[in-house]
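Left out: one protein chain. Kept in place: all the others.
Moving on to chain A:
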Amino acid sequence: MSFVPGQPVTAVVQRIEIQKLRQGNNLILGFSIGGGIDQDPGQNPFSEDKTDKGIYVTRITSGGPADVAGLMMGDKIMQVNGWDMTMVTHDKARKRLTKKNEDVVRLLVTRKSLEEAVKHSMGGYPRP
């Protein structure tokens, strides 16, 4: 999940679609994010590479829209509705996720188990 400056980032991602829940005046998604290019990457407990300044999911309220959609704690969010999340500030990420005129957010998330699953599935059986 680390990046080499100048090279394109390659990752195995999962598409997750979350329906926002209306709670009073707010539309909530039911998870918390951490990280950003203005934050301290060394404090991130979920990242493999401690210089990774991406946006990570730090907490999921159980039963909330994110939990229902399949988001897991420790996921790194790569895109939100087509907008890139790998090089944004923390506040920008928050704003992208909490736009009042959107009901649905489509995330591309990546996690380590996805990579391993792909590797196993590709290397396990020989192609016919």
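Here, a residue touches a chain if its C-beta (ideal position, glycine included) is under 8 Å from a C-beta of that chain, and two chains touch if they have at least 3 such contacts; residues count from 1.
Everything that follows uses one rule, which is that contacts and distances are computed from a predicted model.
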| item | value |
| --- | --- |
| Choices "Vang-like protein", "Armadillo repeat-containing protein 8 isoform X1", "Cell division control protein" or "Probable phospholipid-transporting ATPase IM" - which one is the UniProt name of the chain not shown | "Vang-like protein" |
| Chain not shown: contacting residue from A:14, A:79 or A:98 | A:98 |
| Touching residues (missing chain, whole complex) on chain A | 28-29, 31-34, 38-40, 43-44, 58-59, 90, 94, 97-98 |
